[in-house]
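First the structure, in the form of structure tokens, and then the observations on it.
All protein chains of the complex are present and in place, except for one that has been dropped.
Labels for the chains are A, B and C, by order of writing; each one numbers its residues from 1.
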Amino acid sequence: MIHQKRIADYGIPIGDLPRGPRNKLSDVAGVQVGHCTLSDGAIQTGVTVILPSIANPFTHKLAAGCCVLNGFGKTSGLVQVEELGTIETPIALTNTLSVGAVQDALVETMIEKCRGEGVEVGSINAVVGECNDGYLNDIQARVISKAHVRAALADAREDFAEGSVGAGAGMSCFGLKGGIGSASRVVQLDETSFTVGVLALANFGALPDLTIAGRRVGRELEKHIDVRARLDQGSVIVVLATDAPLSDRQIGRVGKRAVMGLARLGSQLGHGSGDIVIGFSTANVFAMQARRDVLEMRVVREDRLDGLFRAMAEATEEAVLNAMVTAQRMVGKDDRVRESLGDWLEMLGGWA
Amino acid sequence: MIHQKRIADYGIPIGDLPRGPRNKLSDVAGVQVGHCTLSDGAIQTGVTVILPSIANPFTHKLAAGCCVLNGFGKTSGLVQVEELGTIETPIALTNTLSVGAVQDALVETMIEKCRGEGVEVGSINAVVGECNDGYLNDIQARVISKAHVRAALADAREDFAEGSVGAGAGMSCFGLKGGIGSASRVVQLDETSFTVGVLALANFGALPDLTIAGRRVGRELEKHIDVRARLDQGSVIVVLATDAPLSDRQIGRVGKRAVMGLARLGSQLGHGSGDIVIGFSTANVFAMQARRDVLEMRVVREDRLDGLFRAMAEATEEAVLNAMVTAQRMVGKDDRVRESLGDWLEMLGGWA
Amino acid sequence: MIHQKRIADYGIPIGDLPRGPRNKLSDVAGVQVGHCTLSDGAIQTGVTVILPSIANPFTHKLAAGCCVLNGFGKTSGLVQVEELGTIETPIALTNTLSVGAVQDALVETMIEKCRGEGVEVGSINAVVGECNDGYLNDIQARVISKAHVRAALADAREDFAEGSVGAGAGMSCFGLKGGIGSASRVVQLDETSFTVGVLALANFGALPDLTIAGRRVGRELEKHIDVRARLDQGSVIVVLATDAPLSDRQIGRVGKRAVMGLARLGSQLGHGSGDIVIGFSTANVFAMQARRDVLEMRVVREDRLDGLFRAMAEATEEAVLNAMVTAQRMVGKDDRVRESLGDWLEMLGGWA
Partner (left out) sequence: MIHQKRIADYGIPIGDLPRGPRNKLSDVAGVQVGHCTLSDGAIQTGVTVILPSIANPFTHKLAAGCCVLNGFGKTSGLVQVEELGTIETPIALTNTLSVGAVQDALVETMIEKCRGEGVEVGSINAVVGECNDGYLNDIQARVISKAHVRAALADAREDFAEGSVGAGAGMSCFGLKGGIGSASRVVQLDETSFTVGVLALANFGALPDLTIAGRRVGRELEKHIDVRARLDQGSVIVVLATDAPLSDRQIGRVGKRAVMGLARLGSQLGHGSGDIVIGFSTANVFAMQARRDVLEMRVVREDRLDGLFRAMAEATEEAVLNAMVTAQRMVGKDDRVRESLGDWLEMLGGWA
């Protein structure tokens, strides 16, 4: 069991809704996350993969949607997600200049996996998100290879680590150390509990804007911490998983509410920030081998979505903070330093 | 029973798929169309309404989608259709400068209707499409009133007229008389027959471009007919109805294929033409009074949509031609004349 | 000169950027706002118009863009704004069930205005936004007529009132009284000052969520104020005006940042809330009578937009608060009450 001190452990509550048991993306049954981390001097980067379900997502597709909050980004695969409303591969995250290599590797591993199941893959849509870790990482070295994607896939688990791991290794957030964070919320529909899980690759924001639970912490910290890069550049990729039965359009609507969480943290949706949400629901499985032309599916009544909207905003806000407090202080490329929010939170004091 | 000579009666086959029994929008069970026509000298305009089902569409919403092929148009109501994926009123068609009046009347009649059923309407999204009949009609007179919308609603029936009726009264198409036309196609899924019905308000195109079943008829006709307005202005509104169980996204995909039919007729999707498709499926009814938060619905397998795509293209192409051949020669505002395609088709000869 | 106590007068600073001289939409030269207010017992509604420039906007079009944050709304005119990237009428705001009537009136007055200038209007795209004032107003009475739109147009001025005026008459916001509010911010580009002006028709949010400058004021107020409607329904229309030379796409990008301001106030972008941004730039005028096919225009360098983004977020946040504090306590339909935030702010105390 992983033990990392998370934002709630500092006595800082985010939002009003109840959390899932792990307070992670993997509170949605069947969802797993794997990392491959490269951390050595000027190389601070990696790959994170999100497996949407225990089945092969190519042969058993899930409803999916996306929302481009700010499109200064290189995420691949969204054209088909928008047209067909499904995903058919794991979602991979990496650095900006490695999207092609990771997309290529994801296609290769899916071809192999399907071949092992007797399925020929002539066309497959790999979804790869990215943020720019070029402040701490020698991003132009472009060290990510297929082996790293395979390692991340092999590492997939429910009890995954947060912080400077996987694609989050070299990320920065609000001028501090960023990375991978996660959170979840539970919502009742028809007396059944449904989970909204979020995983964020957090790499955006300028220090003075950082706001935690309404407190403009960034203004306090900038007196102590010298941050060279002050622009809201970088990016954030937000992955939404839910077991609530949502249509592709509804997933897009819920996913869009990530922006409310980002705004409360102090994001400006900066011009140079690729802020993108990708989501899927595990509730309806579209099996390739279905014999019928007309399928049954379940969807939430449109006017019952508000709880899920709120859950998405809260989980996004908390996921980013979890990324920041679990990420350790790092010295990276050219001896550049990113402090850890976790180190400074207690020093600031004044919480609850 | 209405008897109007339609394009098929000239021995001109459009497309390959089988037609429904009426070859009209109303081949989709429950769908009705009503007209109110104003035709007197310089006033050549009207209102056409499409009732999506026999039930109240506000209390029993239907999945809906739309596709803006060219957005030089004033259609109202699409913002909510895109967000929520449903329609909740009849669809009304009229002239460009009467959209507000018709929208207002539609809201009023829906409030009354719902009040009669004990339902309070605090918010309702009326869908109104338009084309510009200003060549034959004194459009600035803006004569359309609530009474005309009520008359169109009262006129709703399955066996509706085509040609210079309702909103089609003063429309022009390819420099000839345009108007309202309809067609349908039948597609098999799971050994069940599903219908794609199309109604077009046809008011676009330049005469030299007119192409019928691959023959550039416009080039032949321009030797005989003097057409002043040569630009591809005007607009076309295409209404799609189907009993195939489609999601909102799928309705948008099918509806988009209207453009294939328009292109084959010689449309250029001109800058000044508001070319808009609005569609709905009668297969899933979202009842306001449903007690559950999670609903069941049926959808067509995504990779079984091709037949519906082809049906949409063919029905759109034929609906426009039906509008043109059923519309009589008209002398309108300022003694402007629009010839009828029907009158010229036989003269040209050479069919079949 | 209008004297209304605004949020800054309570010593509550919103954001970091400098304000324009009036701190209103009309800090953008040429922009005027007019109101027509109906306030009598159960009738609490009205019309607000925004005149984008001193010239006729039909003959002198301005670049425009929009952003649908949540499309549960009936705003008319967006299809053409998105296709052509311009506006050609004043923007009118009113209640949900009067959009058609106001659209109709706007078309009528524009035809008259243009006729007076010797211009025939065959097609014109009126932009009308709405929120639902049905809590305080007998919205089904639908009392708005053409005369009210004319009165609002005649009232247009730079020094316009805020609060329960015009379209804002009967609006609610966070369970308190809402209405019309405005604010502006100034940004430097090339050593020149450019203004971002915002006008908000504020009618969204649930009381417990209300957050002012990071403080969850709603949680404090709900102990004192009984609010029946707790859902985040209603809507907000945000109008952006700027003299910065932006392309239509750039206006859409800047306008989208309204959501950051809304989020910080506690909005959840609720399912039932039509949250829509409409913007225009006065910097480039597209004259109908231009003789050339190719025009010159100025645009801001894409990577210099961040200041405008921040300005938009701040001005939106402050505009909503200005609406709330200037709006007086109201007793409306069925003796329903909405308290004024202004009355409660001082009582709460604790502001710097």
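Here is the rule we use: a residue touches a chain if its C-beta (ideal position, glycine included) is under 8 Å from a C-beta of that chain, and two chains touch if they have at least 3 such contacts.
All values reported here derive from a predicted model rather than from experimental measurement.
All shown chains touched by the missing chain in the whole complex, by label: A, B, C. Note on the undisplayed chain: of the listed residues A:Val121, A:Val186 or A:Val294, the one touching it is A:Val121.
Here one chain is not drawn; of A:Thr59, A:Thr75 or A:Ser340, the residue touching it is A:Thr75. For the chain left out of this panel, the touching residue among A:Asn23, A:Thr59 or A:Gln103 is A:Gln103. In the full complex, subunit B makes contact with the omitted chain through residues 70, 211, 214-216, 231-232, 253, 256-257, 259-264, 267-272, 302-303, 305-306, 309-310, 313.
Mapped onto subunit A, the footprint of the missing chain covers residues 68, 70-80, 82-84, 96-108, 111, 120-126, 132, 134, 139-140, 142, 274, 276. Residues 83-86, 189-190, 192, 245, 247-249, 253, 286, 290, 292-302, 304 of subunit C touch the missing chain (whole complex, contact as defined above).
We take it that only the chains that are shown with their structure count from here on.
Chains compared, subunit A against subunit C: the Cα-based superposition rotates one onto the other by 180 degrees, nearest 5. Closest chain to the protein centre (all Cα atoms averaged), using per-chain Cα means: C.
Subunit A and subunit B have CA centres that are 44 Å apart. Across the assembly, subunit A contributes residues 253, 302 that each touch 2 or more other chains.
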